[in-house]
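What you see is the complex with one protein chain gone and the rest in place.
The letters A and B name the chains in turn, as written, and every chain counts its residues from 1.
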Amino acid sequence: MEVRPVLALRDVRYRYADAEREAIAGVSLTVSAGEWVGVIGPTNAGKSTLCYLAMGLAPHFFGGRLRGELTVFGVDTRRQKVAERSTRVGLLFQNPFTQLSGARERVSEEVAFGPEWHGLPADEVAVRVGEALRLVDLEALAERHPLDLSGGQLQRLALASLLVMRPELLLLDEPTSQLDPAGTNALLQVLAGLHRSGTTIVMVEQKLEAVAALCPRVVALADGRVIADGPPEAVFADPAVEESTGLPAYARLAKAAGLPPPWPVTVEAAEKAFHRA
Amino acid sequence: MARGLSLYVEGDSPLHRAHPFTKGVLTLSAIAVAFIAPSWAWVVGIGLLVICLQLIAGVFRRFLVVAITLLAPITVLLLIVQGLVNPANRTVVVPAGGFSLYREGLLIALLTAARLVDLIAATFLFSFATRPQDLAEALIQKGLSPRIGYVVQSALQIIPQTLEMVSRIQDAQRARGLETEGRLLTRARAFIPLLLPVVLSSLVATQERAMALDVRGFGLPGARRQRYVLPDSVGQRVLRWALVALVPAAVVSRILGWR
Partner (left out) sequence: MNLLNAFKVRLNTLAIVLIPVCIGIDWAGRSIDKALNLPVFLDSIGTVLGGILAGPWVGALSGFVANFINAGTVDPIAGWYSIVSVGIGFAAGIAGYLGWHKRPGAWVGVWLMVFLTASIISTPINIGLFSGQSGVWFGDGIYTGLVKAGLPTWIAAYGDEASVDIIDKLVTVLVAIFIYQGLPRRYRSLFRMYEPADSEGEERAPARA
C-alpha cells in the first residue's frame, strides 16, 4: 500500500537571492507520516534552509531560485503560500522572543492569534487554545502577560501558538539553542508526546545527544547535500559525519576507549557497551 | 518590562461602557463645533460639558495637569503675538510704542486658547475612557484591515520597549564616557551614538518576526472580523448620528452669519 509521504524532495536545489553558492545543492529526501527525523550538520550546511523550504518561506519569503520537485502533503510548495500552509505545517524558530506577535497582552490571546487569522469561530478558538496550552503545560499561565514568561516558557508558548492549528508536520529549527537545560528538557518532553500521538517531526538540532536519544532517524547535511540518512548508530558511525558534525559524547567516549564502531549514541547503549567491553 | 502604552484609566462609568465610536464621535464633534462656533458662549459651554463628562469618568485631575503643561507656553505666545499683530487690532491695552498690545488680538488669543482647552479635554475624555484594543477591535469590525490593526497594537507594545532600550543605552554610553551635558555642540554630538544602537537593536529581529508571523497565517484574507463583542445600542447609534449632524449644522450657521 503506497502512502503519500508528508515531505518529499527530489533533486532539490535552492539558492538565496544575491547568493553565490546554492544553500541546498541536490537533496532528495522523503519523510513519511509519524516519523521523527533529526537533522544535523555544521553551520551553513543548509539545515535551516531545509526547514524554510518545507515551510515555503523559501522561495516565497526569501525570493531566490528553487529547482527540483518539492512537495509537502503532495502539494508543490511553489503553489502554496506560507500562510495557507499553516493549517498543516508549523515551524518553530530558535528565538523565543521574536516569535511573539507583539500585539497581544495575554498568553491565551497570543495563542489565539493564529486561529483568528484563519477565520475560525470564537468557540472553536477557545477549545483549541485550551488544548494547545495543555499540550505544552502552560495552562497555569494562560492569563499572564507574555513578557512575564521565561525563555523556556516563551518557547513553549511559541510551540503552543503553532500546535493550536493542529499541524500534521512540525518543523523545528534549533528549538533549544537559546534555552537552559530545564527549558530544553521541558520542550523535548512536549515533542516526545507529540511524536507519540502521530505528529511528523523534522527537527534541526545541534545537541547530538538529544538527537540520538529521541530521533529514530537522523539525516546529516553538509554543504547543502545529504551525507548520511538512517538510524543514529549508523549515521554516527560514518566518518564523514564525524568529520563535519561531530559525535554524541557517548560515542566519543566509546571511541576513545577503543570500542569498535558502531559506537553507542545513548546512555543506555553506552552502559551496555561498556559492560560488555 | 514595560507594558502597553495607553492613557486608559480603569473605571466603570457610562462613558467607559459606551462604544468606542460613540466616544470618538463625541470627541470629534465637540472639537469641530468648538472651532467653528464664533462666540465664547459655545466654546465655554462645550468645555464645561466635556469637563462634566470627565468628572463622571473620574479623569478630571489628570486632564488638568496635562492641559496646563501643554497649553501654558502656547497661550503665552498666542497672547503676545496676536496682541501685537492680529489684523483685527484697534484698541490699545498695553501701550508700548511699536510693541503695543491690542485688545482684539488678546481676546482672539484667549478664544484660541479656550478652543485648545476644549480640544485637549475632548481628546483626553476619549483616551482615558477607552481601551486601545477596544478601539482597534471596533475599527476592525467596521472594516479596517486587520493588518493595520496589528500595526497599531504592535506599536503600543514596541514604543515603551524602545523607550526602555533608550534609557539602557543612555546609561551604557554614559558609562563609556559619552558626554550628554554642556555646550550645544557636545550634546548634539551625543545624539547619533545614542540613537544608532537603538535602531540596530530594533531592526535586528524584523526579518524573523515577519517569518514567524507568516508561519502563523498572518495576512490570510479570511481573518475573523470579530474577536469579542463591544456593547452598543440603538440609543448610542442615534446619538452618534446626531453628534455628526451638529458639524455641518454649525458650518451652515456660520455661513449664514452666526455671530
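Assume a contact is a pair of C-beta atoms (placed from the backbone, for glycine too) under 8 Å apart; a residue touches a chain by one contact, two chains touch by 3 or more.
Just so you know, these numbers come straight off a predicted model, no measurement behind them.
Of the options B:L64, B:V152 or B:V247, the residue whose C-beta touches the omitted chain is B:V152.
Considering the whole complex, the residue from B:G11, B:P38, B:G58 or B:G219 that touches the absent chain is B:G219.
Contact with the undisplayed chain is limited, among B:S39, B:T91, B:S202 or B:Q226, to B:S202.
Contact with the chain not shown here comes from a single listed residue; of A:G38, A:G102, A:G183 or A:P264, that residue is A:G102.
Interface with the hidden chain, as seen from subunit B, comprises residues 5-7, 35, 70, 73-74, 77-78, 80-82, 84-87, 98, 108-109, 112, 115-116, 119-120, 123-124, 126-127, 132, 147-148, 150-152, 154-156, 158-159, 161-163, 165-166, 170, 180, 184, 187-188, 190-192, 194-196, 198-200, 202-203, 206-207, 209-210, 213-214, 218-219.
Keep this in mind: only the chains that are shown with their structure count from here on.
Subunit B has its Cα centroid 46 Å from the Cα centroid of subunit A.
Against subunit B, the residues of subunit A that register as touching in their complex are 55, 57, 61, 82-84, 86-87, 90-91, 93, 95, 97-99, 101-105, 113-122, 125, 145, 147, 158, 161-162, 165.
Contact residues of subunit B toward subunit A in the complex are 1, 3-4, 133, 146, 150, 153-154, 157-158, 205, 208-220, 222-224, 226-228.
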